[in-house]
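Note that this complex is displayed minus one protein chain, with the remaining chains in position.
And then chain A:
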């Protein structure tokens, strides 16, 4: 309804503009749907403002939607009912595959900007050998945010092995601070120890992702896959967590690691954006390291790809939308977005270098990206399946309600359900 009102209003204002300016070429209004994360809004607004100076005959209206599962539903529903905006922002990887891109989205393989987009990113917006999206923002990584002041005060060094990590934790605990912040009020934050362990899993079992997708490998039957759950339990059993871990929120976690209440917070590096906004004076106290492994030699980073911009097949202004999206994927647009927001990781567009003054947490990530074989995309980008109940299961393991082996079995059931719903072969 509001959509229609907006259209009518847009039409009316276009008419007015025509009357006022006299006969000229017709204006186009593009609708652009994004999530309501403040970082996203700021980046999208900067992007649109920059584009409008280049193409004054195109008006772009930004619409916001909630994030998380609720936002997923809105995107899926609007796509299915043909009500999708001309351009929209959505996840890449397994969540994109659930939108059935080949049937619902415009092929963007031919855009000029694709030439400079990173190959790794292209693989997560590809379906049937066609590219359906351009990156929005930088890559990010899953690992552990740590408080550098605590590390300095206690003389700790960045751990590479799990044993070193636990030893650090014991020292932090002895000093009276919280060793590991956990925030299960926002259940999604509980998954990090499992998801960020994928580099280690991939190093130990290189064909896990393919076998897992083909229903040949299971979490419960792969000791290296079970490790993530066991690490969650280790931390709980050692009593390293904040007392109110069951009721603390993501914001609490950020506050704890930023202000030095807690030494570690397992998190995605996109948190740097929120840290910059909420705790700017503490931004330099927060560092980042990859999830420790069993062997110091194979320590590396699990990487998350940013979301992408897509055009639905139902768009009435495909040509204009393509031009806008092409601009969004350019080096120029990338630089605008990098300047607007806190950088979360390396850029995926060749020629769009990061500014020299990135926060320490981001600087800590760069060596992994510069070295060879020190990064791997997270499992949800190399396999179309991710069970929806993982966050509840990891809360249970992290709270000591369920044992790791049992949890892995339960997650395998959850994954089977997802695979069946996607109609994958072999399930």
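Quick note on the criterion: contacts are C-beta pairs under 8 Å (C-beta built on N, C-alpha and C of every residue); 3 or more make two chains touch, one makes a residue touch a chain; residues count from 1.
Convention: contacts and distances are computed from a predicted model.
A.B. asks: When one chain of this assembly is omitted, its UniProt record names it as which of these: "Caa(3)-type cytochrome c oxidase subunit 3", "Nitrate reductase gamma subunit", "4Fe-4S ferredoxin" or "ABC transporter"?
C.D. replies: "ABC transporter"
A.B. asks: Of A:49, A:80, A:174 or A:405, which sits in contact with the chain we cannot see?
C.D. replies: Only one listed residue reaches the unshown chain, and that is A:80.
A.B. asks: For the chain left out of this view, which of A:210, A:247 or A:405 touches it?
C.D. replies: Result: among the candidates, A:247 touches the missing chain.
A.B. asks: Return the single residue from A:30, A:106, A:194 or A:410 that touches the missing chain.
C.D. replies: Reading the full complex, the residue touching the unseen chain is A:410.
A.B. asks: Taking the full complex into account, what residues of chain A touch the chain not shown?
C.D. replies: 69-70, 72-73, 76-77, 79-81, 98, 100, 103-104, 184, 187, 243-247, 388-389, 392-393, 395-396, 399, 401-402, 410, 413, 417-418, 420-421, 423
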